[in-house]
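A single protein chain has been omitted; all remaining protein chains appear in their positions.
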Amino acid sequence: MTASAGPLQQRAEVLSRKQIGAYHILTLVAPGVAERCRPGHFAALAVGGPESGMLLRRAFSIYRVRESGTYGGTLDVVFDVHGPGTAWLATRGPHDIVDVVAPLGRPFALPADQVPCVLVGGGYGSAPLFTLADRLRERGCTVHMVLGASTEQRLFGALEARRSAHSSVVTTEDGSVGVRGRVTDVLSEVVGRSGAAVVYACGPMAMLAAVAGVAEAHGAWSQCAVEEAMACGIGVCMTCVLPVVGDDGRTRMVRSCVEGPVFRGDRVRWSDVGTVPADALGAARGGP
Amino acid sequence: MTASAGPLQQRAEVLSRKQIGAYHILTLVAPGVAERCRPGHFAALAVGGPESGMLLRRAFSIYRVRESGTYGGTLDVVFDVHGPGTAWLATRGPHDIVDVVAPLGRPFALPADQVPCVLVGGGYGSAPLFTLADRLRERGCTVHMVLGASTEQRLFGALEARRSAHSSVVTTEDGSVGVRGRVTDVLSEVVGRSGAAVVYACGPMAMLAAVAGVAEAHGAWSQCAVEEAMACGIGVCMTCVLPVVGDDGRTRMVRSCVEGPVFRGDRVRWSDVGTVPADALGAARGGP
Amino acid sequence: MPSPRDVDLRVDLAGILLPNPVMTASGCAAAGRELDAFFDVADLGAVVTKSIMLDPRAGRPTPRMAETPSGMLNSIGLQGPGIDSFLGQELPWLARRRARAVVSIAGSTLGEYAELARRVGSSPGVSAVEVNISCPNVANRGMVFACDPYQAAKVIAVVRRDVPRGVPVFAKLSPDVTDLVGVAEAVVAAGASGLSMINTTLGLAIDPGTLRPVLGGVTGGLSGPAIRPLALRCVWQVHQAMPDVPIIGIGGIKTGFDALAFLVAGASTVQVGTVIFHDPGAPMRIVAELRDELSRRAFTSAAQVVGLAHTPATDSLAATDLEGLRTP
Partner (left out) sequence: MPSPRDVDLRVDLAGILLPNPVMTASGCAAAGRELDAFFDVADLGAVVTKSIMLDPRAGRPTPRMAETPSGMLNSIGLQGPGIDSFLGQELPWLARRRARAVVSIAGSTLGEYAELARRVGSSPGVSAVEVNISCPNVANRGMVFACDPYQAAKVIAVVRRDVPRGVPVFAKLSPDVTDLVGVAEAVVAAGASGLSMINTTLGLAIDPGTLRPVLGGVTGGLSGPAIRPLALRCVWQVHQAMPDVPIIGIGGIKTGFDALAFLVAGASTVQVGTVIFHDPGAPMRIVAELRDELSRRAFTSAAQVVGLAHTPATDSLAATDLEGLRTP
């Protein structure tokens, strides 16, 4: 660990694991991580134990950190059981050890001025938005939250949103709670009403694309945290790329783990994600 | 499960794991296994959980079984932490699940007559000898036990031996308890004094070879439970072979998982274990 | 969505009809008898027997195995009782149990293969012959038959000649070649009814105690889930080049989804090998899981998915709401 601002790697003890709706909240003892954390950072957890056949770390947005207290600093992630790696995490309990690397990635950029902000979360994508809301409020920004999910079980933090934001709206696709529909169905109204200068978003790619569009239509900035499959999470492997337009107007395939996961919504070529656009730098030639 | 006398495969719940000296005793809830078990049978445990990189089961002698009781039948094994598989087992606790196949192998052959028997165990090799002692005593045999290990910590069941045998002797290589030396240093005396008709043994290969020699010198039968690396434990892979002389005087490479692990000591070609003797059936040709 | 019960698992493999596409792999199920304690072997697609040679063979010295990450190495050296004993004892047992028997044969010379083909071909109760060509060719400085398209084809030609027409002959290929499609084309041209892919890939492990190779045979065959991506690639490449040739997919199959992956990559049936050592009940578990995997994707038969991965993804399929595809 030579760079004091960089990520730390540690064998973290599990303090607790709780279930809330469809999700698990895992609290890890990770001294030193809290101090380095900004909203939007993520953590990479090794899964399956020492002889595991699962080689790659799993990435999770950092939900909350505590700087010290009894346990010398903790870190919370919220996760959904998706496949075998998250299934293994869902069997961890107090005193188990989970190897963690954190904080990773580039966090949400905060506005220099006291401006209204809208924070949009899809499913567990709301996890990183609460510390973001805290930071924004500390800076004097007004914070509005829009959280959505397919169903109430998959909605994360609706109550917390009511506490940490000046206004909050909830949507579910099945109408089990809040407005029936998707976050993007209500977003335009919220952005318009609040006069938001920045829209922050975390959730599935299709939602981010839509959010970036709404923000742009209202002349607001957007900051979107993407989720691309990552092999290393630390910038060495080039698996996690997506096409992003640079300051010079050129499209490059950039690494979402170190140049993201948070990107300016107007810079990501959303409809080209999963491809290498023909005008991207270096795209001319086919490759081995 | 078509054959009612064959092995059962089940996801067994851990009832308890206790440490005794260098060893762990793992008790698994395994209904139906007890009824099928004879002394000398072994169990094959899957290790590492569902996504484990450790593909092969680990074999352990069955130490004890209980037919029913509150938990509907249990099975105990005694193990030593040797490598990653046993290290994983040593982290199992109540309610954890371990996939088990048992009982496997060919058990100790019991004498038809009421004869004196000597039971010899090296390290955890004593584990299967206590139920054997019970069966032998039930048949009216006199039972003498000789247990040895490198040091007291690695001696298993010395107290139990005092209870279940008519006489017992303990040896340790460092002299930390009992006679300083190896089981074979005292064995000849015990076999001679007891007039044993059968010597039963379980332990490392070198010990078994020596025991078989002592038994033969005294005109006694010997029944030795060997420990060969096994990939399948059920007779389908041919990894676990050793050279054994058949009734016809021919040496064959026989599977220790289904034709053993218990063999007549005078039939195993101890000094040729690990080789294919030139006079073994089918040895003439080199192989792919 | 069809219920799992309604999924038709029957497959036609080069003219033989199997109740389902799951077979045991040669050398991983002996001749079926031991597995009968865990399930009814007649319920399998077929039992592929351990490669049999003409004479009894003692095999290689121990240690014969080494566990490796998600796999294992073996150097058994084709230990076996020889063809007489096999035809006298093991094959009749399978017939009595009404299990379909695919007999795997192995030789060191063309003459041995021919003799084995005659003996096996004239025996009742043989559904198909699988030719293990991953054996050293004594006439060619011990070079493995499977590594040379010309030698591989010669083996298949002599075997085909002596196996009755109605009994398909499968050539079992090794992945350890530069041009797998070239070998596949050569053996098909020589008369192979289909291809079994893959045999183990050559590996080595070092013993921490002696710092020498673990295996008595120095090198050994690597198998298990570790090699599944390699096996899938082989099936994919050969099916791409020769879409009409029946393929038996083999290598690290552990779950019903793994079996499905081999089918869509181009295999008509699959074999389960090393995973049996981990889970003796695996073959029939995989049959049940395959049924579920097909049903939840709204397929009504196993046959209809063979080679599917070579066609462009349709939206309807991609959109099937699978468990594990999240909508947050």
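List of remarks:
By written order: A, B and C. Residues from 1 in each chain.
Here is the rule we go by: a contact is a pair of C-beta atoms (placed from the backbone, for glycine too) under 8 Å apart; a residue touches a chain by one contact, two chains touch by 3 or more.
Predicted model only: the values in this text are computed from it and were never measured.
Every visible chain touched by the undisplayed chain in the complete complex is listed here: A, B, C.
Set against the missing chain, the residues C:147, C:163 or C:188 yield one that touches it, C:147. Within the full complex, the residue among C:14, C:177, C:282 or C:302 touching the omitted chain is C:177. Across B:7, B:125, B:157 or B:282, the single residue that touches the chain missing here is B:125. Only one of the listed residues, C:225, C:246 or C:273, touches the absent chain: C:225. Residues of chain A that touch the chain left out of view are 1-3, 6-7, 9, 46, 53-57, 99, 101, 228-229, 231-242, 252-253, 258, 273-276, 280-285, 287-288. Chain B residues in contact with the hidden partner, per the touch definition given at the top, are 51, 53, 80, 82-83, 122-125, 149-150, 154, 173, 203-204.
Those residues of chain C that touch the chain absent from the view are 66, 68-71, 73, 147-148, 176-179, 201-206, 208-213, 218-219, 222, 224-230, 232-233, 236, 252, 257, 260-261, 264-265, 297, 305, 308-309, 313, 317-318, 320, 322, 324-325.
Convention: only the chains that are shown with their structure count from here on.
Chain centres here are Cα means. That of chain B falls 35 Å from that of chain C. Chain C has its Cα centroid 45 Å from the Cα centroid of chain A.
Averaged C-alpha coordinates put the centre of chain A at 55 Å from the centre of chain B. Shown for chain B are the residues in touch with two or more other chains, namely 53-54. Each of the following residues of chain C touches two or more other chains: 69-70, 225.
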